[in-house]
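As you look at this complex, bear in mind that one protein chain is not there, while each of the others sits in place.
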Amino acid sequence: MVCAGAGPAGLAAAVEAAKYGVEVVVYDENDRPGGQLFKQIHKFFGSREHRAMERGFDIGNSFLSEARELSVEVSLNSVVLGIYENGALNVMIRDRIEHVKAQCTLVATGASENMIPFPGWTLPGVIGAGAAQTMANIHGIRPGKDILMVGSGNVGVIVSYQMLQAGCQVAAVIDAAPEIGGYAVHAAKIARTGVPFFMSHTIKEAHGKDRVESASIIEVDEDWKPIPGTEKQFDVDTVCIAVGLNPMNQLLRMTGCKIVDSPVLGGKVPSHNLNQETSVKGVYVAGDASGIEEASTAIIEGRIAGLAIACRLGYLDEPEFLKQREVQLKSMVGLRSGSHGETRGKAKQYLNDTMRMQA
Amino acid sequence: MRIEEHPILGVFEKGPKVHFTFDGKTMEGFTGEPIAIALRSNGVLIHRYTAKRNEPRGMFCAIGRCTDCIMVVDGMPNIRTCIEPLKEGMAVETQHGNGPDLSRGKP
Partner (left out) sequence: MAADSTKTGFLSQKELKDGKGIPSETRRRKGAVAVLECLEDIPCNPCESSCKYDAITVGEDITTPPVLTEDNCVGCRSCLPICPGQAIFIVDESLPDNMAAIEMPYEYRPLPEKGETVIALDRAGQKIGEAVITAIKQTKKMDQTATVIVELPREWSMTARAIRLKR
């Protein structure tokens, strides 16, 4: 089994498959595994089975130890360049290219950040929310002194809190939408330190000669049109963009698998069945690459893919596989419920349905 | 800029302290950390100027994907400084446009 991506979905799949004896190689383009997991320094939600109360980096470390114990090969600085017919892949490992043949392939390459262009967006000091996390939680440096956060989804409010923990000031959190997108408790944590929220506001401009020196925002009406005269200015040296994620599944498009447009899930995503298998036999997808959700759902999807692959390769018999899959699917139900999770759950259901519609 | 003690992560483990130069000026950083991080800790945010309009650019994604942070390092242009590890004695320069032309046998 080859897995592209050593984030939560990929690692969970690798560990699960390896438990049953599957030989697994995980490729990751970064110089360290874990995807976005190691930047998550907050305690996860959910229930005990969802590893609630554990911090992201602790979960990441435990996956890595398990992977090591099960002799899963994790190859870093390795970019999967393409997936071809019959399970062939080309992988660029540092400066050489390897041709690999896999019986089953899992694409768990996560997502990339969206961006909104605005005057001044290219100025040094305008950074993605992921960059702010990387700088503070991986490299131990404050991205700036005073931050304006654009976007109030979970990424925006969680990263804002992490910026406060890093010792930065957060001047405000803004969102063009009329309501805060993230969890109320995440918003409450930063509101109680005095961070104001400006809903129905968008970023107008980042000002500065060689770097961000200030930023202005403007109110928008129900049709998202800026309302003149409602500009507000903030003296910040950093503008952090948290306007959504886009599934990074270009590798899958090479395989010719069925791709569906799902705005709820963040963009174009591959159809897949309950085993996380795409319309191309032997090619699986899990995690944000199959639709923007959370680390907890990525882990469960990864486990299901790992189990399915173990079964397909003959290491796990079907009745036991179905039993194990049922445990995972049941665990998923809780995460895809409630006002935040329900919409995602329905979108995922649609992906499963489009598989069944396939001739 | 550097976080001394993080409430959750504690003290950040860094390699040995090293010296490098930025546009000829000597600066300090830690072995193995991305060049861009060492620069930022010294207050440097501008990494390059664009070819057409000579506009300043710096780190944006911090994970080696957007290439806004590229600089000339030890004479080589287009180095993604947000993922390139710092080494003792490195010479880091602001990249102007496409940087130095290293092609040989020009027509």
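To keep things simple, chains are lettered A and B as they appear, and every chain counts its residues starting from 1.
Quick note on the criterion: a contact is a pair of C-beta atoms (placed from the backbone, for glycine too) under 8 Å apart; a residue touches a chain by one contact, two chains touch by 3 or more.
Quantities reported herein were computed from a predicted structural model and do not represent experimental measurements.
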item	value
Chain not shown, its touching partners among those shown	A, B
Option from A:141, A:180, A:257 or A:308 whose C-beta touches the chain left out	A:180
Chain not shown: contacting residue from A:55, A:139 or A:325	A:55
Chain not shown: contacting residue from A:197, A:284 or A:321	A:197
Interface residues of chain A (partner: the chain not displayed)	42-48, 50, 52-53, 55, 157, 164-165, 167, 173, 178-180, 183-197, 199, 334-335, 337-341
Interface with the unshown chain - residue positions in chain B	5-8
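Rule of thumb we're sticking to: only the chains that are shown with their structure count from here on.
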item	value
Mean-CA-position distance for chain B and chain A (Å)	26
Residues of chain A touching chain B in the complex	29-31, 41, 55, 57, 112-113, 122-128, 130-131, 134-137, 139-143, 165-167, 210-211
Complex contact set, residues of chain B against chain A	1-3, 6-9, 12, 14, 33-34, 37, 40-41, 45-47, 55-65, 68, 83
